[in-house]
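Just passing along the structure, written as structure tokens.
Coming up: chain A.
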Amino acid sequence: MFEAIAFYLFAALTIVMFTITVMTSQALYAITAMAAGMIFISAFFFILGADFLGAIQIIVYTGAVMALYAFGMMFFDTTRNVIEKRTNPKIVFVLGILAAVMVVAIFVAPIVSNNIHALYPVEANVGNSQAVGMVLFSKYLVPFEVAAVMLLVAMIAGIVLAGKKMDKSLTLMADDQIALNHTSQESNHKGGGH
Partner candidate 1 sequence: MLEPINVSLASLNIATLAPMLIAVLGALVILTIDLAKGGLHKSLYVMISLLFLLLDLGSLIGFADVFLKNGTVIGFFNVMLMDGIAILAQIIIVVGSMLFIPLALTSKRFHEYDYPEYFALFLFMIAGFQFMVASDNLILIFVGLETASLALYTLIALHNRHKSFEAAVKYFTLGALAAGLYAFGSMILYAISGSVEINQIATVLAEDHYSNIGYVLLGMAFMLSAFGFKLSIVPFHMWAPDVYEGSSAALAGYMSIVPKIAGFVVAMRLFEFLVHSGVVWLQVILYIVVVVTMTASNIWALVQTDVKRMLAYSSISHAGFVMAAILIGTTQANSGLFLYWALFSFTNLGSFAMLWVNRQKNLLPGQSSDHPYEKFSGMIKTMPMGAVMMALFMLSLAGIPPFALFWGKLYMIGAAVSSGYTVLALIMALNSAIAAYFYLKLIVFMFMKEPIPAYQNSYFMNASLSLKTTIGLAAVVTIFAIFAVNPLLEVITLFVYNSGY
Partner candidate 2 sequence: MIDHILTLLIFFPALAAMLGFVVAKDSMRAYGIAVAAIEFALSLWLWYAYDPMVSGMQFMESTPIVAAFGINYLLGVDGISLFIIILATFFTLIGIASLTETRRIKDLIITLLFLEMTMVGVFAALDAIVFYVFWELSLVPMLYIIGAWGGPLRIYASIKFFLYTFTGSLIMLVGMLFMAYFYYQATGMWSFSILEWYRLILPENFQLWLFAAFFFGFAIKVPMFPFHTWLPYAHGQAPTIGSVILAAILLKMGTYAFVRFSLPLFPDASVFFMIPIAIIAIIMIIYTAMVAYAQEDIKQVVAYSSVSHMGVIILGTFALNVEGVSGSVFLMLAHGVVSGALFLLVGVIYDRRHTKMMSEFGGLASVMPRYATIFGIMMMASVGLPLTINFVGEFLSLLGFYKQSHVLTLTAGVAIIVGAIYMLTAYKKAFFGPVTNEENKNLSDINKTEMVGLIPLVIVAIWLGVYPKPVLGPINNSVESVIQLMHDKAQSAEAKERIPDLSGKNGTISMQEAH
């Protein structure tokens, strides 16, 4: 019963929050609503016994990701009213709702299967984080490491893209310009050194 109430409550909240995120023209509302929605989602994780995931959700999403977005918002100066030109708004809703309806149409049928074998069963006596840890560092060690590489890639990408070096494009400069640029940089460098 408690579970049901919690589910419906959080479901309603999440839906409302995300709807606000999607529909509002105030960037600040949007980001706030999204952050709230993220937290509510973590509630689901806790309800479902995925404590570790819930924690991660709060830390990574509501923490790191939201912080990044907030930074982005300030950088792009979109804290105020965002003016967006709407083209064919109906299509958007029709497509979105159609997609939902059709997926739901399938989902209302219960899954009939006798052959689902839990590969890594959830054991009642083991804490969620512990179980996750076991799996993560055995079976999912490789994806985990690859995810590390991925984060490295993202980091490099972020640094490189946002770096100052991008401000001048060698691609668009003629050879002599590049040479000129290069020497002036060199001299600047030397000058700075002195």
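Behind the choice of candidates: all candidates are chains of the complex that A comes from, given by their letters.
The rule is simple: a contact is a pair of C-beta atoms (placed from the backbone, for glycine too) under 8 Å apart; a residue touches a chain by one contact, two chains touch by 3 or more; residues count from 1.
Since the model is a prediction, treat every value here as computed from it, not as a measurement.
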Have a look at 1 or 2 and point out the one touching chain A within this complex. 1
In their shared complex, candidate 1 is touched by residues of chain A numbered 103, 106, 109, 111-119, 123, 125-126, 130-131, 134, 138-143, 146-147, 149-150, 152-154, 156-157, 160-161, 165-166, 169-175, 178
